[in-house]
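Before I ask anything, let me first share the structure, which is written out below as structure tokens.
All protein chains of the complex are present and in place, except for one that has been dropped.
On to chain A.
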Amino acid sequence: MATVQESELKVIVFQLKNEEYALPVQFVRSIEKVQHITRVPRTAHYVKGVINLRGVVTPIIDLRERFGFSSVPYSEQTRIIIVALQDIEVGLIVDAASDVLDVPASSIEPPPETIEAVEADYIHGVAKVGKRLLILLNLEKVLGTERRSS
């Protein structure tokens, strides 16, 4: 850890509709394969239901649907990223989760005005790491707004 400078941000990188997104590791509890999801009736369309995560009933959000992308059938690559924000624990369905990266704080820029599809609101910033462009998510916004069941 000695080489890691304080100004670096450790993130989990995942794919969603051919883009690379990132979440700071401190929010991530675990990464799971897709398992049986029990649908919860009369909730928001992007809430896929709940799973049994080692004895804890955990709600699952499909991030594609959350961002209004077209949904695709789940594949071998599909992952559920279990995130925790304060007392809320939720699983996020993503196309794939690839790796963990250190992002220098200096490379993070505010979100550009015209980023494709995803509302700028959900985005915390954009980071360039080598040739890759990572979209840093604002977890509070992703979970926070209109999270009440419809």
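Rule of thumb we're sticking to: contacts are C-beta pairs under 8 Å (C-beta built on N, C-alpha and C of every residue); 3 or more make two chains touch, one makes a residue touch a chain; residues count from 1.
The working rule: contacts and distances are computed from a predicted model.
Participant: Out of "Chemotaxis protein CheA", "Xanthine dehydrogenase YagS FAD-binding subunit", "SRPBCC family protein" or "Anti-sigma factor antagonist", what name does the UniProt record list for the absent chain?
Facilitator: Choosing among "Chemotaxis protein CheA", "Xanthine dehydrogenase YagS FAD-binding subunit", "SRPBCC family protein" or "Anti-sigma factor antagonist", the correct UniProt name is "Chemotaxis protein CheA".
Participant: Given that one chain is not shown, which residue among A:Val72, A:Ile88 or A:Leu133 touches it?
Facilitator: Missing-chain contact among the listed residues: A:Ile88.
Participant: Which listed residue (A:Pro59, A:Pro111 or A:Gly125) would be found touching the missing chain in the intact complex?
Facilitator: Of all options in A:Pro59, A:Pro111 or A:Gly125, contact with the hidden chain holds for A:Pro59.
Participant: Considering the entire assembly, which residues of chain A contact the chain that has been omitted?
Facilitator: Given the touch definition above, chain A has residues 36, 38-43, 47, 49-52, 55-59, 87-90, 143, 147-149 touching the missing chain.
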